[in-house]
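Worksheet: the structure to be examined is printed underneath.
A protein chain is absent from this complex, but the other protein chains hold their places.
Entry: chain A
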Amino acid sequence: MQLKSFQIRELQEAVALERSETAYKVLFVQLYQSAISFTTTITKNEEVAEELYADAMMKLWFMESKLTDIKDLKLYIFILLKNSALNYLKKERKQRFVSIDDIDRGDVPQTRSVEESLVFNELENMLAQVIDKLPSKCQIVYKLIKHEGFSYKHTAEILGLSVNTIEGHMSNALKKIGTFLKSLNLKD
(Lines give C-alpha, C1' and ligand atoms only; values in the text may rest on other atoms or scores of the structure.)
Protein backbone atom coordinates (compact mmCIF):
# COMPACT_ATOMS: atom_id res chain seq x y z
CA MET A 1 0.00 0.00 0.00
CA GLN A 2 1.38 3.37 -1.03
CA LEU A 3 -0.01 6.35 0.84
CA LYS A 4 -1.63 8.92 -1.41
CA SER A 5 -0.55 12.52 -0.92
CA PHE A 6 -3.93 13.57 0.49
CA GLN A 7 -3.69 10.71 3.01
CA ILE A 8 -0.25 11.88 4.06
CA ARG A 9 -1.67 15.38 4.48
CA GLU A 10 -4.48 14.08 6.72
CA LEU A 11 -2.08 12.06 8.87
CA GLN A 12 0.30 15.02 9.06
CA GLU A 13 -2.48 17.22 10.42
CA ALA A 14 -3.62 14.60 12.92
CA VAL A 15 -0.06 14.38 14.23
CA ALA A 16 0.47 18.16 14.30
CA LEU A 17 -2.83 19.29 15.75
CA GLU A 18 -4.27 16.32 17.66
CA ARG A 19 -0.88 14.81 18.57
CA SER A 20 -2.28 11.48 17.37
CA GLU A 21 0.15 8.63 17.99
CA THR A 22 -1.88 6.33 15.78
CA ALA A 23 -1.50 8.66 12.79
CA TYR A 24 2.19 9.02 13.58
CA LYS A 25 2.61 5.25 13.65
CA VAL A 26 0.89 4.87 10.25
CA LEU A 27 3.25 7.46 8.76
CA PHE A 28 6.29 5.84 10.34
CA VAL A 29 5.39 2.32 9.22
CA GLN A 30 4.14 3.17 5.73
CA LEU A 31 7.11 5.35 4.79
CA TYR A 32 9.62 3.00 6.43
CA GLN A 33 10.53 0.72 3.53
CA SER A 34 10.85 3.52 0.97
CA ALA A 35 12.90 5.66 3.31
CA ILE A 36 15.24 2.85 4.38
CA SER A 37 15.79 1.69 0.80
CA PHE A 38 16.57 5.24 -0.33
CA THR A 39 18.89 6.05 2.56
CA THR A 40 20.67 2.68 2.38
CA THR A 41 21.56 3.31 -1.26
CA ILE A 42 23.43 6.43 -0.16
CA THR A 43 24.96 5.25 3.14
CA LYS A 44 25.57 1.64 1.99
CA ASN A 45 24.62 0.66 5.52
CA GLU A 46 21.13 -0.38 6.51
CA GLU A 47 21.61 0.09 10.25
CA VAL A 48 22.77 3.65 9.76
CA ALA A 49 19.78 4.22 7.47
CA GLU A 50 17.46 2.98 10.22
CA GLU A 51 19.03 5.38 12.71
CA LEU A 52 18.81 8.35 10.35
CA TYR A 53 15.17 7.59 9.60
CA ALA A 54 14.33 7.33 13.30
CA ASP A 55 16.07 10.67 13.93
CA ALA A 56 14.16 12.34 11.09
CA MET A 57 10.82 11.00 12.35
CA MET A 58 11.66 12.05 15.91
CA LYS A 59 12.29 15.57 14.62
CA LEU A 60 8.87 15.62 12.92
CA TRP A 61 7.10 14.58 16.14
CA PHE A 62 8.66 17.39 18.14
CA MET A 63 7.80 20.02 15.52
CA GLU A 64 4.30 19.84 17.01
CA SER A 65 1.89 22.28 15.33
CA LYS A 66 4.66 23.67 13.10
CA LEU A 67 4.47 20.38 11.21
CA THR A 68 1.50 21.72 9.28
CA ASP A 69 3.76 24.34 7.65
CA ILE A 70 5.42 21.63 5.57
CA LYS A 71 3.74 21.59 2.18
CA ASP A 72 4.85 18.17 0.94
CA LEU A 73 5.80 15.95 3.85
CA LYS A 74 7.09 13.00 1.87
CA LEU A 75 9.33 15.26 -0.22
CA TYR A 76 10.50 16.97 2.99
CA ILE A 77 11.41 13.62 4.63
CA PHE A 78 13.39 12.49 1.58
CA ILE A 79 15.31 15.77 1.45
CA LEU A 80 16.01 15.49 5.18
CA LEU A 81 17.25 11.93 4.72
CA LYS A 82 19.45 12.82 1.76
CA ASN A 83 21.10 15.60 3.79
CA SER A 84 21.69 13.48 6.88
CA ALA A 85 22.94 10.56 4.75
CA LEU A 86 25.47 12.82 3.01
CA ASN A 87 26.50 14.23 6.39
CA TYR A 88 27.10 10.69 7.56
CA LEU A 89 29.29 9.99 4.51
CA LYS A 90 31.21 13.20 5.14
CA LYS A 91 32.09 12.06 8.67
CA GLU A 92 32.72 8.49 7.58
CA ARG A 93 35.15 9.50 4.84
CA LYS A 94 36.56 12.47 6.75
CA GLN A 95 35.90 14.73 3.74
CA ARG A 96 34.98 18.35 3.97
CA PHE A 97 32.40 18.09 1.24
CA VAL A 98 30.37 15.21 -0.13
CA SER A 99 27.75 15.47 -2.86
CA ILE A 100 25.35 13.02 -4.40
CA ASP A 101 27.94 12.49 -7.15
CA ASP A 102 30.32 10.80 -4.70
CA ILE A 103 28.07 8.00 -3.57
CA ASP A 104 29.10 5.43 -6.15
CA ARG A 105 32.40 5.00 -4.35
CA GLY A 106 32.59 2.43 -1.60
CA ASP A 107 31.06 -0.97 -1.18
CA VAL A 108 27.98 -2.23 -2.91
CA PRO A 109 25.36 -2.72 -0.20
CA GLN A 110 23.84 -6.11 0.47
CA THR A 111 20.27 -4.94 0.57
CA ARG A 112 18.57 -8.27 0.08
CA SER A 113 19.30 -11.31 2.19
CA VAL A 114 18.86 -14.84 0.87
CA GLU A 115 15.71 -15.53 2.90
CA GLU A 116 14.15 -12.32 1.69
CA SER A 117 14.89 -13.18 -1.93
CA LEU A 118 12.89 -16.39 -1.57
CA VAL A 119 9.79 -14.35 -0.84
CA PHE A 120 9.78 -12.88 -4.32
CA ASN A 121 8.94 -14.99 -7.31
CA GLU A 122 11.74 -15.81 -9.65
CA LEU A 123 11.38 -12.99 -12.18
CA GLU A 124 10.62 -10.42 -9.48
CA ASN A 125 13.69 -11.60 -7.68
CA MET A 126 15.94 -11.32 -10.72
CA LEU A 127 14.55 -7.88 -11.49
CA ALA A 128 15.30 -6.78 -7.93
CA GLN A 129 18.85 -8.03 -8.30
CA VAL A 130 19.34 -6.10 -11.54
CA ILE A 131 18.07 -2.96 -9.82
CA ASP A 132 20.44 -3.56 -6.90
CA LYS A 133 23.33 -3.73 -9.34
CA LEU A 134 22.55 -0.42 -11.10
CA PRO A 135 24.94 2.46 -10.36
CA SER A 136 23.74 4.08 -7.10
CA LYS A 137 22.48 7.29 -8.69
CA CYS A 138 20.52 5.42 -11.40
CA GLN A 139 19.10 3.18 -8.72
CA ILE A 140 18.00 6.05 -6.50
CA VAL A 141 16.39 7.93 -9.38
CA TYR A 142 14.64 4.76 -10.59
CA LYS A 143 13.22 3.98 -7.14
CA LEU A 144 12.15 7.54 -6.40
CA ILE A 145 10.19 7.72 -9.65
CA LYS A 146 8.92 4.17 -10.06
CA HIS A 147 8.36 3.15 -6.43
CA GLU A 148 7.67 6.48 -4.78
CA GLY A 149 5.88 8.21 -7.63
CA PHE A 150 7.93 11.40 -7.49
CA SER A 151 7.96 13.67 -10.55
CA TYR A 152 11.18 14.68 -12.34
CA LYS A 153 11.02 18.03 -10.58
CA HIS A 154 10.69 16.58 -7.07
CA THR A 155 13.36 13.94 -7.72
CA ALA A 156 15.65 16.74 -8.92
CA GLU A 157 14.85 18.72 -5.79
CA ILE A 158 15.63 15.81 -3.46
CA LEU A 159 18.95 15.02 -5.08
CA GLY A 160 19.99 18.56 -5.99
CA LEU A 161 20.39 17.64 -9.66
CA SER A 162 18.85 19.10 -12.81
CA VAL A 163 15.65 17.77 -14.37
CA ASN A 164 17.59 16.78 -17.51
CA THR A 165 20.06 14.75 -15.49
CA ILE A 166 17.15 12.97 -13.75
CA GLU A 167 15.60 12.01 -17.09
CA GLY A 168 19.00 10.78 -18.26
CA HIS A 169 19.45 8.55 -15.20
CA MET A 170 15.90 7.21 -15.42
CA SER A 171 16.10 6.34 -19.14
CA ASN A 172 19.47 4.77 -18.51
CA ALA A 173 18.12 2.65 -15.63
CA LEU A 174 15.17 1.48 -17.78
CA LYS A 175 17.48 0.68 -20.66
CA LYS A 176 19.72 -1.47 -18.49
CA ILE A 177 16.74 -3.30 -17.01
CA GLY A 178 15.26 -3.68 -20.49
CA THR A 179 18.47 -5.12 -21.89
CA PHE A 180 18.57 -7.61 -19.08
CA LEU A 181 14.94 -8.65 -19.56
CA LYS A 182 15.50 -9.09 -23.28
CA SER A 183 18.44 -11.38 -22.57
CA LEU A 184 16.01 -13.68 -20.77
CA ASN A 185 14.18 -14.16 -24.07
CA LEU A 186 10.74 -13.26 -22.80
CA LYS A 187 7.70 -15.05 -24.07
CA ASP A 188 4.07 -14.53 -23.19
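Definition applied: contacts are C-beta pairs under 8 Å (C-beta built on N, C-alpha and C of every residue); 3 or more make two chains touch, one makes a residue touch a chain; residues count from 1.
Note that contacts and distances are computed from a predicted model.
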### Query
Absent chain per UniProt: "Acetyl-coenzyme A carboxylase carboxyl transferase subunit alpha", "FecR family protein", "Amino acid ABC transporter permease" or "Ring-1,2-phenylacetyl-CoA epoxidase subunit PaaA"?
"FecR family protein"
#### Entry: Touching residue (missing chain; options A:Gln12, A:Thr41 or A:Thr155)
A:Thr155
### Task
Write down which of A:Ile8, A:Val48, A:Ala85 or A:Ile158 is the residue touching the left-out chain.
A:Val48
### Query
Which parts of chain A are in contact with the chain that was left out?
1, 21, 25, 28-30, 32-33, 45, 47-48, 50-51, 54, 57-58, 61-62, 116, 119-120, 123-124, 127, 145-147, 149-152, 155, 167, 170-172, 174-175, 177-178, 181-182, 186-188
